[in-house]
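All protein chains but one are shown in place.
Just so it is clear, A and B label the chains in written order, and each chain counts residues from 1 on its own.
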Amino acid sequence: MARRSFSVTDLPGFSTVAMMVFAALYAPMVVLVVYSFNQGQSPATWEGFSLDWYRVAWANDEVKNATVNSLIIATCAAILSTALATLAALGTTRRKGFKGQTFIYAMINQPLMVPEIVTAVALLLVTAAIKKSTGYTGLGYLIVAHAAFCIPFAYLPIRARLEGMDLTLETAAADLYASPWQTFRRVTLPLLAPAIFAGAMLAFVTSLDDVVITEFIKSPGQDTLPTYMLGQLRRAMKPDVNAISTALLALTLVLLSLFYLLTRKKD
Amino acid sequence: MKRTLTVVAMLMAGTAAHADGELHLYNWGNYTSPDLVKKFEEKYKVKVTITDFDSNNTALAKVEAGGSGFDLVVPSAGFVKIYADKGLIQELDLSKLPNHKNIDPAWMNVEWDPGRKWSVPWQWGSTGISVNTKDYGGDINTSAIFMDPPKELVGKINVVPEMGDVLALATMYEGGKICDDDPAVMKKVRDALIAAKPKWMAMDYSTVEKMTKHDYSATVDWNGSTLRQRLAVPEIHYGYPKEGYPLWMDNVVLLKDAPNAENAYLFMDYIMEPENAAMLSAFARYANGIAGSEPFMPDDMKGAPELYPPAEFKDKGHFLTVCTGKALEYQTAIWTELQK
Partner (left out) sequence: MATLEEEAEVQSRRNAWLLSAPALVVLFAAAAGPLIIVLIYSFLTPATYGNVEWIFSLEGWKGIVFQHDIFSDNLVLADANLVIFWRSVKLSFITTVLTFLVGFPTAWFIATRSPRARALWLFLITIPFWTNLLIRTFAINQIIRNEGVLNTLLLKVGVISEPIRLTYTDTALLIGMVYVYLPLMVLPLFATIDRFDMRLLEAGYDLYANRWQILRRIILPITRPGIIAGSILVFVPCLGAYVTPRILGGGKNMMIGNFIDLQFGQGQNWPLGSALSITLLIIVTIALLAYVRTIGGENRHG
């Protein structure tokens, strides 16, 4: 008789659902990768293997430029917003309720509540005024704007984790005469790391997908991949964007695998 | 700390520098031939940046807010006048545009810019009906294809979600004119559209893909888009609705606060060279409005039925204007009702 070991963490059906979710998540990715090697003009019918679209994408400065912009903005915005969100989460959790707490919550969640188009129009007016008076037209506007709407995405997972975190460890550290900074560095931060990582991921992804706000406040030459594609929406969509996305995906995979292997060695 | 600041400042300055020899073009996405841009850059040693927009309204809002940093914008016909009325563009110095004489006479004294003092042609086209004749053999030169679909096409029709174009077609189908403000006509338009909608499959932009894959059998579409479809599937044909169909032209205008006006003139003149105008067309797949560009066009576009309306339908095309007041109110209300 086969004996299955009983594990308390097993819940019936959960693993099956998880596997189906992963399969469903990757199905469109597979389609994307396969079609990036498609020979035909149409992004929809399979007409044989070719690397043509990679050549086309490589030669297309607009696409390359958009990819670089997307990555710069998303990286900067993710770092900035996660840092700010971590501080805010430390400030707003694990203390007695105080006057103004609700206000802070509301402020932090505010970007979630407003349709993008509204923030976009409002930001257009503000940034235009600043651009006119300072003459500065760099990526800074986009980075700050993206950081702002990424804050709630980074904040919520960090706060969710902090809220149930055991205070005793920190109290113990303080009892052992650790300075508040040491306590934070050695106790709180390591415990918080998965949530900070999750928050940064969410922020990055959110920034990478933004269309409307970027469309309204970008300066010349600041198209990102989404705004580039939005511009194409009305014309025929060309598969070179598939190629770029696949390349981006491959790059991500390489970087993440490296990161994974490096952290694994340390364990 | 200081070093970090310098790095940050350098990062931010990266795109801010306005070196000599730059040109900032603000255009519809996937509409500017990269080959032409490369040729221009090599000839004049000017670095061209192209930035995309996806609607006239977005582009206008952005330019109007000021400080956009663009030199040239490519708005559609009706919008040229709005730019001029709002004082956003400058009158062209024709002495800097020797190729101005190449503008096809038909496109010289246009209603939105008589004498072409404010704008030069980019591309032009029409909005009509694309039908896969494998599925429907009847008359395709009519808006009835989507307003009162034949039974072969019911449930297989797409309508591009473009308020101005769709309402222009529908209004002319019901006997009105573009931007009609006659309540009796507009009421008929509303009722007809609401009755037709259940027979449509979608209101979507990606017509080239869906028509060639046979997801749709017919769609309201732009002529250049249908040209692409026909080159892939020969049975797809473009219909010019005999009840009337909208014409449009996108035009290059020079912004008043253009940082690189001289280069902008070079570019405008450059694209009015017949050979270069043909390059624009070869990429965007529309006609260009420059006389003498025909011989330079790619073979599959020479004499293409989508680009050159047959004589009998020629006078059925009417230029799209930007509606205001009551006419606009009708349009928005009908459009909302239609998509609720």
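The criterion applied here is as follows: contacts are C-beta pairs under 8 Å (C-beta built on N, C-alpha and C of every residue); 3 or more make two chains touch, one makes a residue touch a chain.
Everything quoted here is computed from the prediction, not taken from an experiment.
Considering the full assembly, A:T92 is the residue among A:T92, A:T137, A:T183 or A:Q222 that touches the omitted chain. Note on the undisplayed chain: of the listed residues A:V68, A:V118 or A:L189, the one touching it is A:V118. Among B:E91, B:D139, B:E152 or B:E329, only B:E329 touches the chain left out of the display.
For chain A, the list of residues touching the undisplayed chain reads 8-15, 17-18, 20-22, 24-29, 31-32, 35, 43-44, 80-81, 84-85, 87-88, 90-92, 95-98, 100-102, 104-119, 121-123, 125-126, 144-145, 147-149, 151-153, 155-161, 163-165, 191, 194-195, 197-199, 201-202, 205, 208-209, 211-212, 225-226, 229-230, 233, 237, 241-242, 245, 248-249, 252-253, 256, 260, 263-264, 267. Mapped onto chain B, the footprint of the missing chain covers residues 55, 57-58, 60-61, 64, 82, 86, 161, 163-164, 183, 186-187, 197, 200-204, 206, 213, 215, 322, 324-325, 328-337, 339-340.
Assume only the chains that are shown with their structure count from here on.
Across the interface of their complex, chain A is touched by residues 11-16, 24, 26, 28-31, 34, 49-54, 58, 61-62, 65-70, 205-206, 208-209, 212-213, 225, 228, 232, 284 of chain B.
Partner chain B is touched in their complex by these residues of chain A: 41-45, 59-62, 72, 121, 124-125, 128-132, 135-140, 215-216, 218-223, 227-238.
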